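Below is one structure, written out as structure tokens, with a few remarks after it.
A protein chain is absent from this complex, but the other protein chains hold their places.
Naming follows writing order (A, B and C), and every chain is counted from residue 1.
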Amino acid sequence: MVVVMKPGTAQSEIDRLVRQFETQGLQVGVTKGVDCSILGLVGDTTGVDINKISTNDSVERVMRVSEPYKRANRKFHPEDTVVRVGDVSIGAGSFAVMAGPCSVESEGQVVSVARDVKAAGARLLRGGAFKPRTSPYAFQGMGLEGLELLLKAKAATGLPVVTELMSPHHCQLFEDKVDLIQIGARNMQNFDLLKEVGQLSKPVLLKRGLSASYEEWIMSAEYIMAAGNENVILCERGVRTFETYTRNTLDVSAIPAIKRMSHLPVIVDPSHAAGKYWMVEPLALAAVAAGADGLLIEVHNDPENALCDGQQSLTPQRFENLMGKVRALVDLMGKKMVQ
Amino acid sequence: MVVVMKPGTAQSEIDRLVRQFETQGLQVGVTKGVDCSILGLVGDTTGVDINKISTNDSVERVMRVSEPYKRANRKFHPEDTVVRVGDVSIGAGSFAVMAGPCSVESEGQVVSVARDVKAAGARLLRGGAFKPRTSPYAFQGMGLEGLELLLKAKAATGLPVVTELMSPHHCQLFEDKVDLIQIGARNMQNFDLLKEVGQLSKPVLLKRGLSASYEEWIMSAEYIMAAGNENVILCERGVRTFETYTRNTLDVSAIPAIKRMSHLPVIVDPSHAAGKYWMVEPLALAAVAAGADGLLIEVHNDPENALCDGQQSLTPQRFENLMGKVRALVDLMGKKMVQ
Amino acid sequence: MVVVMKPGTAQSEIDRLVRQFETQGLQVGVTKGVDCSILGLVGDTTGVDINKISTNDSVERVMRVSEPYKRANRKFHPEDTVVRVGDVSIGAGSFAVMAGPCSVESEGQVVSVARDVKAAGARLLRGGAFKPRTSPYAFQGMGLEGLELLLKAKAATGLPVVTELMSPHHCQLFEDKVDLIQIGARNMQNFDLLKEVGQLSKPVLLKRGLSASYEEWIMSAEYIMAAGNENVILCERGVRTFETYTRNTLDVSAIPAIKRMSHLPVIVDPSHAAGKYWMVEPLALAAVAAGADGLLIEVHNDPENALCDGQQSLTPQRFENLMGKVRALVDLMGKKMVQ
Partner (left out) sequence: MVVVMKPGTAQSEIDRLVRQFETQGLQVGVTKGVDCSILGLVGDTTGVDINKISTNDSVERVMRVSEPYKRANRKFHPEDTVVRVGDVSIGAGSFAVMAGPCSVESEGQVVSVARDVKAAGARLLRGGAFKPRTSPYAFQGMGLEGLELLLKAKAATGLPVVTELMSPHHCQLFEDKVDLIQIGARNMQNFDLLKEVGQLSKPVLLKRGLSASYEEWIMSAEYIMAAGNENVILCERGVRTFETYTRNTLDVSAIPAIKRMSHLPVIVDPSHAAGKYWMVEPLALAAVAAGADGLLIEVHNDPENALCDGQQSLTPQRFENLMGKVRALVDLMGKKMVQ
């Protein structure tokens, strides 16, 4: 940590601050200049409140030097983490595709889509039972019934199931029935929910918030990990920018950046990023090329009549075409598609 | 609603769509052109799924003409709503200031600050018991104990209490003990929590999400109102932009915009917007000048030793100075400070 | 400047870097830690290329401690700068309003508007002769003829004229005829143009770029000042965010921030920020309350038939109403309207 003092700060005040930091077990080096003095703080600064120091009237600025995350930090865990969902491994060269409908609508629909995506090469089934919708008047998902239908599709295909958890009331239910628990973008900083899923044993798919920085996103993973659950997969799904042509702006830089900052696997959801079905293919391929460990893709047997997000869903046929290209690219990238 | 057809769409397809909309009880007007045809849809379009229509291959674009919110819409409720918190009225020319520490830290601290802010003219006491912190390693608030201390400060001063609810597990507790229930920026689209507070009888202070559009913000109020609780106050607290000098970018335009779109009161939190105590005064005054119905301000008796957000907290003395200016400006704006 | 070394950097490499910085005339203090070492650099670091140091493989991060601007920096010039345009003073408590049509359209129009805004209290006449338009097919302004009409309006009213310079070809013309030379938001980083206006003697109104940080904006002022022209007024006009309801998002925090960073006057253009005439009043008042030194407002005698930006223009009547409120607020803020 670095503390920059204001010009003209009295030596006595600098000495007082130095002693205060030393009392907290830190080593402090002082560089004195005419314009300003700089305090370099080394040691375990995780307990130091940067805002508190900033409040001091003699302090010009405080800058953190080391990352505020530990368990998710690649520095302390250099090897890639592999997260296992059922018998599917994700990360460290193992690439997996999760696909399925935005919303579960009926047994016929979800079983049919599950069969189609499995045939095309998907290894997990995604599907929404509880849906976060901007409007209270929009279809809110089939809820518990939808979850049961997902389990039927799992029984029919063997695909592990990933679906979104929105309320702490359902934690036990998800722990019992769901293979990969999704935390949606809008709940990325619902810290109480993060703490609760941190106490479950099932792996967690943590979507990036609409305007979350890389550090904030990793800190949310850290919440889950600090509570005891180290099986976290991060999912980039586009961020909010000034551009309105796309639903969100896919940030492919997040892939190499997160991989450098953290050891956790990173997958990409091109469907929500684009908001347009014809853009899913180029964005999915871009994600693979940038080093993603997997994809999360919306597939619907009848997009025009989908109850949710039809405009960004692929038909099974389009998904199959995409998977051919994904497979070739994963191969070129030196990774292995999970079989 | 307006549906723009792609160039060269067959007449039969246009006819099919028109009949489909008419079946949904809408009137449809068709404007035909060489380049494109335009369908104008009037009637109750709240049940029409804009995304679903967009999925049609012949459709170029769909544009909503009327707002997707009803209960919060000024069109259907032209007069300003006044929300009462204890005996304090907010809105329609009645201006109230809520102040207090970011976090409750001790009985002495919160009672002392409560007395100071009351003396300076605040009419509600704000204070955090459950704290949403970016880091799992940061102070998470005193929790239930902090809530009890807030109530002691209320007993000592008579000030109604506003504090943040983070988990549905605490809904009943807040219904019993809190006067104004705050939903934080990070939970603005925690739809399950919104539905639950919609079933409570206490008024709700809904902070704007970090990158929420005006419409999304109002839609979150609509969630609460649709569930039965019409007493919602909106709180602008800055949005996320590219500028990092300030903690957030205060969007004063939100005040006149929301007042035109909705009848709900709008207050402003300059402390979180600025992130710097010396910027609280100009932002607070700007908010009043732009038409806000109140302010939410962090005040701490000892900012340098605050457990949270000290760098943006005013001392009681600075708060008193600010209140003198706020009072003069509220008067100039033709509003009344709640006494 | 602070240089953070990667964990495990050899002592010899640290020594090499220290010597390198010392050769550049800097003093260097080293704080050694287990995780990382921190080099604090003091002295004149303006010549040090932060990017260059970052390229070193042993360097984790480089952070600038002092601002990269000098002439515009309040640290080296603590008193407010007052810029004089004709006989109008702007800054240091002297508040001026500039008003007029977006585009000059005819002699009748511009003279009539000039008389109206003068009567209402404006002390400079704004008007576009050369117009930066997003579309090449939109009205591009009357050009030289428009400039002549502005001068006729000046002759008729005595109001000094502010208008936008878009091309270096017109520098001499503007030097001869214009009182305050406006550099538009889209040219804020047109560095060649900045250098050229830096060689003129007329004061410059520098609008903030659509997504310019405070520092970049001040650095553009620094370009003009470094070339010899110290008479720069900064104009906040809204920045680009995700919110599309307003044309731009007015950043009132820019006012206190810039005033702390720099000694230059700051004015606000609420018309371009809002993009809606009914929002100009609340934003103008917010700007005054936040400490602005002036306002730039679009006024048109017939907004519905304006060739440009009619939807954000005030009628003379609305402008007069606004000016009454502005005057009262300027007075409350302890400033003086230029008479």
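Keep in mind that, in the parts below, contacts are C-beta pairs under 8 Å (C-beta built on N, C-alpha and C of every residue); 3 or more make two chains touch, one makes a residue touch a chain.
Treat the numbers as computed from the prediction; the structure is a model and nothing was measured.
Interface note for the absent chain: among B:Val65, B:Ala119, B:Ala155 or B:Leu173, the touching residue is B:Val65. Shown as candidates are A:Glu22, A:Asp44, A:Glu145 or A:Glu243; the residue that touches the absent chain is A:Glu243.
Listed residues B:Ala10, B:Val42 or B:Leu144: the one in touch with the omitted chain is B:Val42. Per the touch definition above, the residue from C:Pro160, C:Gly238, C:Pro256 or C:Pro303 contacting the chain not shown is C:Pro303.
Considering the complete assembly, chain A touches the hidden chain via residues 211, 213-215, 239, 241-246, 249-253, 255-257, 260, 273-274, 278-279, 282-283, 285-291, 328-329, 332. Along chain B, the points of touch with the absent chain fall at residues 2, 4, 7, 27-43, 60-61, 63, 65-66, 75, 211, 240-242, 244. Looking at chain C, the residues touching the absent chain are 46-47, 49, 51-52, 54-56, 68-69, 132-138, 166-169, 186-187, 189-193, 195, 209-211, 216, 219, 222-223, 226-227, 240, 277, 303-313.
What we mean here is this: only the chains that are shown with their structure count from here on.
Inter-chain spacing, taken between the CA centroids of chain B and chain C, is 31 Å. If you average the CA atoms of chain A and of chain C, the two centres end up 39 Å from each other. Note on chain placement: the centre of chain A and the centre of chain B lie 26 Å apart, centres being C-alpha means.
Counting partner chains per residue, chain B shows two or more touched chains at residues 211.
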